[in-house]
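Notes follow once the structure below has been shown.
A single protein chain has been omitted from the complex, and every remaining protein chain is retained in its original position.
The chains carry the letters A, B and C, assigned in the order they are written, with residues numbered from 1 in each.
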Amino acid sequence: MAPRRARFYRMILTSAILLFTARTALDTLPAVWGDADGSVRILARLCLMLLAGDYALRGMVAAAAERPWSGLAAYAFSPYGVFDCIAVIPVLAGALFGWPSDVETAFGILGFLKLARYSPALETLGAVLLAEVRPLASSLFIMALLVLFTSALLYFVERDINPGMASIPQAMWWSVVTLATLGYGDVVPISPLGKVLGAGVGILGLGMFALPASILASGFTEEMRRQNFVSTWHLVAKVPFFARLQATEIAQVAALLKVQRVMRGETLMRSGDDGDSMYFLVSGQVEVTGRAGAFVLKAGDFFGEIALLESRPRMATVRAVTRCQLLVLDARDFHQFTAHSPEILATIRETAQSRLSAADPGENG
Amino acid sequence: MAPRRARFYRMILTSAILLFTARTALDTLPAVWGDADGSVRILARLCLMLLAGDYALRGMVAAAAERPWSGLAAYAFSPYGVFDCIAVIPVLAGALFGWPSDVETAFGILGFLKLARYSPALETLGAVLLAEVRPLASSLFIMALLVLFTSALLYFVERDINPGMASIPQAMWWSVVTLATLGYGDVVPISPLGKVLGAGVGILGLGMFALPASILASGFTEEMRRQNFVSTWHLVAKVPFFARLQATEIAQVAALLKVQRVMRGETLMRSGDDGDSMYFLVSGQVEVTGRAGAFVLKAGDFFGEIALLESRPRMATVRAVTRCQLLVLDARDFHQFTAHSPEILATIRETAQSRLSAADPGENG
Amino acid sequence: MAPRRARFYRMILTSAILLFTARTALDTLPAVWGDADGSVRILARLCLMLLAGDYALRGMVAAAAERPWSGLAAYAFSPYGVFDCIAVIPVLAGALFGWPSDVETAFGILGFLKLARYSPALETLGAVLLAEVRPLASSLFIMALLVLFTSALLYFVERDINPGMASIPQAMWWSVVTLATLGYGDVVPISPLGKVLGAGVGILGLGMFALPASILASGFTEEMRRQNFVSTWHLVAKVPFFARLQATEIAQVAALLKVQRVMRGETLMRSGDDGDSMYFLVSGQVEVTGRAGAFVLKAGDFFGEIALLESRPRMATVRAVTRCQLLVLDARDFHQFTAHSPEILATIRETAQSRLSAADPGENG
Partner (left out) sequence: MAPRRARFYRMILTSAILLFTARTALDTLPAVWGDADGSVRILARLCLMLLAGDYALRGMVAAAAERPWSGLAAYAFSPYGVFDCIAVIPVLAGALFGWPSDVETAFGILGFLKLARYSPALETLGAVLLAEVRPLASSLFIMALLVLFTSALLYFVERDINPGMASIPQAMWWSVVTLATLGYGDVVPISPLGKVLGAGVGILGLGMFALPASILASGFTEEMRRQNFVSTWHLVAKVPFFARLQATEIAQVAALLKVQRVMRGETLMRSGDDGDSMYFLVSGQVEVTGRAGAFVLKAGDFFGEIALLESRPRMATVRAVTRCQLLVLDARDFHQFTAHSPEILATIRETAQSRLSAADPGENG
């Protein structure tokens, strides 16, 4: 299967990058490998060959486009192409032309960026920095003001008695270390007045330096949520059950659903549990075992709705028989969901009724 | 009463675990107990016996199921069963077979996990880690990049003059300590350029390392809210007053109510206070003392609605005569609540009217 | 005027508490006052007499109730009564009976609690701690687990080489200092493995110890918002303009308005500014100076509505002629506000029309 092979290739490549970076970092320790030096060197060369092979391969794939040269150039100058190059070429060139080992060290470390291909983190971070550039700049300006003024203050108070505050630039080191709540302790105010002012700076720092942290944090969270919404949205559009909805209704529904992935064999709910959510099966199959025997649900089916409609414990145990993707709907969101689309509520109700009758023929039938 | 006995057993067991863990930790201090050594040893054995007894008891209860062996296995391999085992068996085995005392220390500390049974914290944390695994992985990748690049930078700048940055791994220690805003001060940049870069790293750290903290914090808060909603939801379903509502309406109502528990004798409101919430009594009894004398309210009754309907101060003093569970409705949420269910508003209004007439026969009657 | 006198008394009392506490704290420095010792002592006695007088006065007022003894007891055993007592009696008793000066120091410091009367902070904090007791307990349990396990880990790794980790309790000191991101640097892992583990602990600490901080912070913010809502709510009920609304509608409106206080002479808006909010005057008077001359608005009037209805710059300058309390309505909330109460929108529109006609007779009349 192609995806399994792709996963395997990715694992090999990731290991090669991690090993090569780790070796580069550790290599700066003198005599760290001892007798194993030779084997480590061979392993590093192997990793390098793998990375070089990957670079060549990707170049060839890019050159296999309609217009080979523009395809190759597009790859070579894309961020990922540059990262791939950095991880390989300078080290090879260094070995060939006898460049100093520092070049190898520097680029071996930078090669870690090649991993960025497999993580959305860098792109997300870039999007957040772009979106929040104004508030970030504002808080950096406030910080610069604070660092400048507090260091000048402490400089005037302690310049004659504290060698760490003998000039404003030196006092700025203390100021940053204090405002960032680092507190190395290599420079500390020593006069009573200096300590009173320093205490004030420490407290100011808590407030002021929390600004960029919280701006970044909330921007990152918001961006993550946006990405989640988009992927949920595309998933909802694929479920036949929601096919009757219009695109704008799908957006409403997608904002309420959460994606969940389960492994084969995982149990989703147990008969008798308190239930607080229902599930829509996007892909894969689950087995439902209740009083009325066991049956299998497939992509497009839903389950767990009875606990939301009737406020009673789960009536069946549900287990994934293959790897599954599910859309989960909380009790809290259920009423909003059904308020938006009464037809869907009717369908869910009917299914629940027929399932209840099947389970308790005498009671509900 | 069973619940009281259960609470007593729980208290005894918790004390035994705490004592045993504390003793294990303190035991690593040489000669810490002095002359009390003997008594401490006896106390520890007593605790161990209690824990062992608890393990045995739970095993027996598990074995009393329909299929004894599968019940026993289910307990033994459940997380709590494993924690129970860890707290007892290795220490006993160590005493029996003369294992080194380090084994006893290690497992005595791990035995603290047995307490997890009585706290939802670990399960909540697990759920949060699972739900937020992607953003957490993203921010860990960014951190790894930052640690790697900043340590390589400082290594190139200070490797010759700063023994704490003589290699990249050593500089990484500084880098983590700085990015985590720990600032031990055992390694500090000493050159002017190193300090300028170090200050930048300190500021970067504030932003970047705030990411996982805020992801975890918001995930934890969200999970707590979800759990609260579910428990409120089940509580609302039990109150006869809400029985006329459909399950989906109960979900709407439950999102607005908050659970409050009060001790016997606690005063819930005082006549003349400004009031900003009304209360539904889920269990227990309260005594209402107003101008029209005193009367007792029971589970299913509500009070405090007059202040929300008429915007006037509290007209009565309410005191809990037994331990009570209440559902509280804020003034802010009251209009949403009643907008959803006009019948309930009508009932509340009628009750308020009759209570007002009772209090001021001439004024409202 | 009574409120002015009350404010004066409050200022005097606050100063006396601050001076007395400061003197008590500074007194522990040997020979801190030098020649001023005598005057400081007299000042402290003066403050003490003031505090004692305040205690006596409050006692007398409490005893002036219907039932003197129960009134007095109610005061004496209320938290504020206890704080008042703590600030005075032990110091007086100490002077009388020759108690050691440590007693005076301790109670002089505790006397600072007397200030709590003038700040809602302690009550708010108490309410938050009560409301969030479960999540706080959960995160404390996780912390305890982390401290215990990380200190045991480091103890096993470094016990033989690091005197600061020679026992688990000693390692726990390092563990707390690291997890709280304090990083004193008095105990630091020294072996490579210890540093790797220590770095992990530092990163863990960021996430885990952020939990209680964020729980408290969000609880505090929520409580503040709730208190603001209640005070806005009571204010809205007082404005004649909103008198036609029912209590439940007032709650809707109150959630959208913000309270603002301005000093006499402050300018609220300038003609030509971009405007994004309208104002309701709760108390005080403002002077409106526009093209059609100047007029005065009184409690119950509103202004600034034209910019919200017509999306044009401010047409008049508004200045407070007395101290004013205002309710502010953002552009963002205006449509919600008017959607809830079409009558109010009609009134606002009419007023705006008549004002526009007055300003531009030819254009709108």
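Here are a few things to note about the model shown:
We take it that contacts are C-beta pairs under 8 Å (C-beta built on N, C-alpha and C of every residue); 3 or more make two chains touch, one makes a residue touch a chain.
As the structure is a prediction and not an experimental result, all values here were calculated from the model.
Shown as candidates are A:63, A:76 or A:210; the residue that touches the absent chain is A:210. When the missing chain is restored to the complex, the residue among C:50, C:308, C:326 or C:356 that touches it is C:308. Touch with the chain that is not drawn comes from one residue among C:55, C:75, C:112 or C:303, which is C:112.
Considering the whole complex, the residue from C:95, C:121 or C:161 that touches the absent chain is C:121. One chain of the complex is left out; on chain C, the residues touching it are 21, 24-26, 28-30, 102, 105-106, 109-110, 112-113, 115, 119-122, 124-125, 143, 169, 172-173, 176-177, 180-186, 209-210, 212-214, 216-218, 220-221, 224, 274, 276, 308-311, 330-332, 334-335, 338. Residues of chain B that touch the chain left out of the display are 181-185.
Contact between chain A and the absent chain runs through residues 134-135, 137-139, 141-142, 144-145, 148-149, 151-152, 155-156, 159, 166-170, 172, 178, 181-185, 188, 192, 195, 199, 202-203, 205-208, 210-211, 213-215, 218, 226, 229-230, 233-234, 237, 247-252, 254-255.
Convention: only the chains that are shown with their structure count from here on.
Annotation: the chain A:chain B pair of sequence copies touches via predominantly different residues, less than half of the used numbers being shared. Chains compared, chain B against chain C: the Cα-based superposition rotates one onto the other by 90 degrees, nearest 5. Our note on geometry: chain A versus chain C, Cα centroid distance of 37 Å, whole angstroms. Looking at chain C, one finds that residues 181-185 touch two or more other chains.
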